Each structure stands twice: as C-alpha cells, then as structure tokens.
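A protein chain is absent from this complex, but the other protein chains hold their places.
When the chains are written out, they are named A, B and C in that same order, and each has its own residue count from 1.
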Amino acid sequence: MDAKTIIAKRVAKELRDGDLVNLGIGLPTLVANYIRDDIAVHLQSENGLIGLGPTPIAGQEDADLTNAGGQYVTLKDGGMYFDSAVSFGIIRGSHVDITVLGALEVDAEGSLASWIIPGKLVPGMGGAMDLVVGAKKVIVATTHTNKGKPKIKHRCTLPLTAKQEVDLIVTEYGVIAVREDGLHLIEKHPDVSLKTIIEATEAPLHTDAYKTMEVK
Amino acid sequence: MDAKTIIAKRVAKELRDGDLVNLGIGLPTLVANYIRDDIAVHLQSENGLIGLGPTPIAGQEDADLTNAGGQYVTLKDGGMYFDSAVSFGIIRGSHVDITVLGALEVDAEGSLASWIIPGKLVPGMGGAMDLVVGAKKVIVATTHTNKGKPKIKHRCTLPLTAKQEVDLIVTEYGVIAVREDGLHLIEKHPDVSLKTIIEATEAPLHTDAYKTMEVK
Amino acid sequence: MDKHLDKKTFQTMIKPGSTIMVGGFMTCGTPEILIDWLVEAKIGNLTIICNDAGYENQGVGKLIANNLVARLVASHIGLNPEAGRRMGEGSLTVELVPQGTLAEQIRAYGAGLGGVLTPTGVGTIVETGKDVITIDGVKYLLEKAMGADFALIEAREADPYGNLVYAKTARNFNPIMASAAKTVIARVKDVRAEALDPEVVITPHVLVDYVVEGDEDGR
Partner (left out) sequence: MDKHLDKKTFQTMIKPGSTIMVGGFMTCGTPEILIDWLVEAKIGNLTIICNDAGYENQGVGKLIANNLVARLVASHIGLNPEAGRRMGEGSLTVELVPQGTLAEQIRAYGAGLGGVLTPTGVGTIVETGKDVITIDGVKYLLEKAMGADFALIEAREADPYGNLVYAKTARNFNPIMASAAKTVIARVKDVRAEALDPEVVITPHVLVDYVVEGDEDGR
C-alpha cells in the first residue's frame, strides 16, 4: 500500500456518524474513498455546498457544480448550496467537525505552514486559514518527510497558515497528537521502526505510549 | 384635510420611481396610500420583505405574513422574503433610498429622538436606529407640535435615535430641510402663517426662501 | 440520523438558568409549542434573546408572565405591557439592542466572528460602555458576537435530513439563531418525505440538532 493510501485510510477512521467534514485538495480528497458505509459523513466544499458526492460519470459533468479545487463533482441527496459568506460562516463558526489538509510544515506547537514558499511558490491561502482556525478538529494528512527532509518541525520556518490549531498529524509512519506539552506518537505503523520515525521528525516526540497503527 | 393626511400626501411626493422605501409604524404607514400610480416604489418591511402590498381582505390574513408592526399584510408580485440579518444588511448598507418615521423630538442638527421617554415609555428602538443611520434619505413625518408644545427643538432633550441623520421634516405646517447651517423652511402650507410656524418651532428657522406647499 | 425530539426529553434537556434564543418577530415565526413546554415544566431563571417581548399571552411573553425570565435581550417590548411593568419594578432585566445590531451579533457568533463594527447607535445611549472605533473618519461601535445555549426556532418544513425552509416573514431571526446556539431545536409544521431542493434550503441540516413536528402550533 502506498503512503497516500495508508494516510487516507487512517484519517477516514477519525470520522464519526453525522460529522461535517472538509477535505482539502490533493491527498485529503482521497479520504472520501475510505469512509465507512454505515455512517453518514457530510462533506463540505468551501466554494458553497454540503453533501459532496462522488466524481460524475464522464459526459455528465455540470459546469455549475465544482469543488474547491475547481473539479466537477456531484451532490448527494440532502445536500444544499450556499454563498461564500455562509460557507465561511459555517467554517469559522465551528460548525465543521473536522478539516483535513496537507502541510508544507507542521510543528511541535501545532502550527501549520501550507500556503506559501516565499519567492518560489505563492499560490495564496484560499480557504485554508479559515478552515484551520474554524474547524473543531484539525487533521494534517501528510507524508512524513518531503524527499527525506522532515516536515514535522520544532518550529515552522515558512509563513504560517495558523498558529497552534493542529490537533492530529497522520503520516504513513504513524499518528501524532498535538498536546500542551508537545507532540505525542500515539500510533506507529507496524513495519516502521521507532528509530526511523524519530530520525524523520525534527520536533521532539513523546513516544512512551503508542499503539500499533491499523493498516488495512 | 386633517394634519396626518396633509403630511402623508406631502411625503409621498418625495418618492421616485424605483425607490426602496421603509415606512415606519403609525403616520408614515399612511404614505403608502398616496404613492403615484405611474411609478414603482418598493416598500420594505424590516421584519423581512420587500414588496409590501395592501392590507389583506378580511378572512384572507396569513399568520406568516406580517409587517414590522405585527399587522397582516400582503406581498406584491416581484417581492421576496429574507431573514433579519439580510434585512438589516439592506437597511444599514444604504440600499434603502428613503425611510420615513415619526418623532418625539427632532432638532436643528437633524438629530432624532423617537424611542424612549425615560421612566415613562420604554418601548425600545426596534429597527429605528438602523433605519435612520442606514437609509440614504431620512424623512421625519410628524405633527408640528405635541398638544401645542414644539417637537422641533434646538437640541433634543430625550435620548437620541440617531445623531445628525435627518434630511427632511414634513409637518402639517410645511416642509423643513436640515442643512449644515440649520433648519430651512422650504415649503409653507398656504393657510398657515409664517408667524405661526416660527412660534411653533423651538429651533431657529431660516425662512428666506420657501415655496408654497402643494396640498392636494 | 433521527432528530425527532419529544416533550419529555425537551423538558429534561433545558436547564433552569439557560440562555435561550427564541425566533420570531412579534410572535410571527415563534415556536409557541416549545414555549408552552417550558412554561409547563416551569423552567426558570432564563436569559431570553428574542427580537421583542411578544404579547402578554403569546410568544416569549408567556415566559415573562410565568416569571421564568430573569433577563431579556430584545429590540423592543412595546406590545407587552407586562414586560414593561416588570422591567419598571426590577423583577425583569431588559437589555434593549437595536434590531439590526441584534441580528448582526447573532449572525457574528454563528459565523465565528468576535464582533462587528456598526454605525448604528453612535452618539446615542447605545454607545455607553462600548468601544468606538474610527475607520476612514467614520465612527463605529464594536458590538460583540452573541451566542446561546439553545435556539428554539420555527420553520415551515424540514426534510428527513433536518434541512429547513421557512414561511414568508416567519423567517426573520430563525435562520441566524440556528447558527448561534449550542443546541438548535426546530419546531416545524411538517417533515416531508423527500429531501428539499438543494437550491432553496435556508438552514442546512448540520445546524439543526432536533426537530419537533406537529400541526398544533399553540397559537
């Protein structure tokens, strides 16, 4: 199983029946494929809908129905549309239970950098700043390193998306909880050594109480 | 013609084709009866509609369709409903062309007192403060005196609804414009002497350029 | 997800001393039956946030008449002399707020804002005790967001998911209150069998915790 699949499957286990969830562009989008069939999870797309359904069948795309990545999507029964002010009211107002998004860097304080590499990549923050500040639970879904370089830092070096808002970091190596006293490895991939994880993590990591990560 | 009719008819002449207008409870409501047939004036009711129509025929009242006074009303073709935040967004955001409301006192600076007589009458301001601050043009429609006591003061003595927001005062004696340098009598009822008006007005009144008020 | 709520659970859920937003404008769009349930269970010491005080025997006026309200936040109380009387004698604390400010404070809370800057009330007694902030030469009052423990709202119709649409001017404060309380209880005239048209939903189901259905509205 590749890293992205491991991560997406593990994040999906965080979702509960009735949750309103926003999945960021890229890796987080894959989470939708692994949501249990026996629970109702409502996916929000910040461009203005709740009830995001699967990708439309080829030829049935509707130019007026896209997600926040600009891709064609569908709407599930019971879903609805709203404007951008309402959409971010729902986001900022703590009505979103979980937001899942990627990271350039995430740190020991739970701060996240995900929207700009000054002088190199300036796409803009889009809705990420509001999502990270507003959602009840913030899950960062990211590969543990970027080409071997740790993404989980002592302190972020890039401009922040939000300060001290991340609750959980899910990588292909394990699951890390952000707590008052720093980062805690709470689950470890059975095939990855603790040494590997510690070496791939710049931030100090509490490793005194972890379980085996469910990988299936 | 009684005072209220004179006032309502004169205020109606201020309305232009396409105007969005809010008529306060009481005397201002009567203005609706005198709007020219050849113009489209859109009446807003701050409890949540644009397109206020006439009072329903007896027996056809709808408990879900009332005005801001709690009275049964109707909706004209092209009208629509909205919530209170949208309603006051329209009001505060200068989308209302004219608001017409009554007064306990109005003064030489264009300040208005209309919502409270401390220790005696405390109904609350309702939507009046927002309307007076938000509307493009504020018309006070009031009898010139309260049982002979001037209502048009040098300075209001009662708690204000809004400071320096009134544009025009229409009474049964005439029409008074509020300008930088104070109050200007711009129209005088043909049957009322200038002396009567000046005596019934506590605020100083510029009377150097008035026309005859159209009373019909 | 079953959002049905019965009277007994309702009466157990709402504790004395709660802060409750009640929808409606002079009782148009007020969930009378939920108020009756509060009165029946004598749940008191309440802070009520509502556009107005209703009438003496209608809307939140019933709570006031039954001595269940300690504090009322409203834009006017003129049609309920009993509220004025109790305010005068000191048995009811009334906080009067401009209607547009009240709407905006509720919306702000629901939208996760700390507050808004409004020109309404500048230079009046509404300004008392508030921060005045000048932007580009214009004065504004800083009005803080306002939330509640419960919102009791009324809608025309719910769908099986709990999406809501409203009836005419009975909409008023109901949709914004649905965003601003920890627990939102909607009394609806009907629950339809099919999902509502996604273009016309006013209150998304995720904001609605419980739905009380019934034809009897107590009016």
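The rule is short, and it goes like this: a contact is a pair of C-beta atoms (placed from the backbone, for glycine too) under 8 Å apart; a residue touches a chain by one contact, two chains touch by 3 or more.
In this text, all values refer to a predicted model and were calculated from it rather than measured experimentally.
S.K.: Could you tell me which shown chains are touched by the chain that is not displayed?
M.R.: A, B, C
S.K.: Of A:48, A:78, A:102 or A:174, which residue touches the hidden chain?
M.R.: A:48
S.K.: Which parts of chain B are in contact with the chain that was left out?
M.R.: 17-18, 20, 40, 42, 49-51, 75, 77-82, 85, 88-95, 133-134
S.K.: Considering the whole complex rather than only what is displayed, give the residues of chain C touching the chain that is not shown.
M.R.: Within chain C, the residues that touch the unshown chain are 104, 108, 111-119, 133, 135-136, 138, 140, 142, 144, 165-166, 168, 198-200.
S.K.: With the missing chain put back, which residues of chain A would touch it? List them for me.
M.R.: 45-49, 62-70, 75, 81-85, 87-88, 91-92, 111, 122-130, 133-134, 159-164
The working rule: only the chains that are shown with their structure count from here on.
S.K.: Pick the chain whose C-alpha centre of mass, unweighted, sits closest to the average of all protein C-alpha coordinates shown.
M.R.: C
S.K.: Using the average of all C-alpha atoms in each chain as its centre, how far is it in Å between chain B and chain C?
M.R.: Chain B and chain C have C-alpha centres separated by 29 Å.
S.K.: Quick check: how many Å separate the C-alpha centres of chain A and chain C?
M.R.: Using C-alpha averages as centres, the distance is 35 Å.
S.K.: What parts of chain C, by residue number, touch at least two of the other chains?
M.R.: 107
S.K.: Two-or-more-chain contact residues of chain B, please, as numbers and ranges.
M.R.: Not one residue of chain B touches more than one other chain, so the list is empty.
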